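Quick one: structure below, then a few questions.
One protein chain omitted, others in place.
Entry: subunit A
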Amino acid sequence: MTRALGAAVRRWARGVRWYLRELTGEAEYDRYRERQLHRHPLAPVPTRREYEVLRARHREAHPQGRCC
């Protein structure tokens, strides 16, 4: 009973974590890394720090409007 409950809580927490990471774009780097590894297997993959710089530069040029 407690074990089943624990498993349910863990599953739920994993789900919430997944959702928040996806919503905020934190998971973007993992996807980017995978993509780079597939497409350019021999090229070094930019680090997380480098990727964030690229992402910030991209956001700079593509402002997203917020509604009222």
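Quick note on the criterion: a contact is a pair of C-beta atoms (placed from the backbone, for glycine too) under 8 Å apart; a residue touches a chain by one contact, two chains touch by 3 or more; residues count from 1.
The rule we apply is simple: contacts and distances are computed from a predicted model.
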Practice task
Given the choices "Carbon starvation protein CstA", "ABC transporter permease", "Iron complex transport system ATP-binding protein" or "acetate--CoA ligase", state the protein name listed in UniProt for the chain not shown.
Solution key: "Carbon starvation protein CstA"
Completion exercise
Even though one chain is not shown, subunit A touches it at residues 17, 19-26, 28-29, 31-32, 35, 38, 48-49, 51-52, 56, 58-68
